[in-house]
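A single protein chain has been omitted from the complex, and every remaining protein chain is retained in its original position.
Up next, chain A:
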């Protein structure tokens, strides 16, 4: 499967939307029902699935993300804010 990289500056809302869609796909539920304040491990993502998600996210972002990002920013909301901050700092 090929990955399309996002172009241009990202907003917190865009990153949140991407994450809720991807997690929704994994859970087989609509993206709108995915809670953004819930911890990633509460979605039933094990460590392998969390890494797969991180790799897919990097491909979309077009820049590398520390492997620890999902551990230090353990909710969709936290991670989206962190990613946008990192992008702005670059």
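Everything below uses one rule, namely that contacts are C-beta pairs under 8 Å (C-beta built on N, C-alpha and C of every residue); 3 or more make two chains touch, one makes a residue touch a chain; residues count from 1.
We adopt the following convention: contacts and distances are computed from a predicted model.
This figure omits one chain of the complex; the name its UniProt record holds, of "Sulfate ABC transporter permease", "Thioesterase domain-containing protein", "NADH-quinone oxidoreductase subunit N" or "ATP-binding protein", is "Thioesterase domain-containing protein". Looking at A:12, A:31 or A:59, the residue that reaches the missing chain in the full complex is A:59.
Mapped onto chain A, the footprint of the missing chain covers residues 1-3, 25-26, 48-49, 51-56, 58-59, 66-68, 71.
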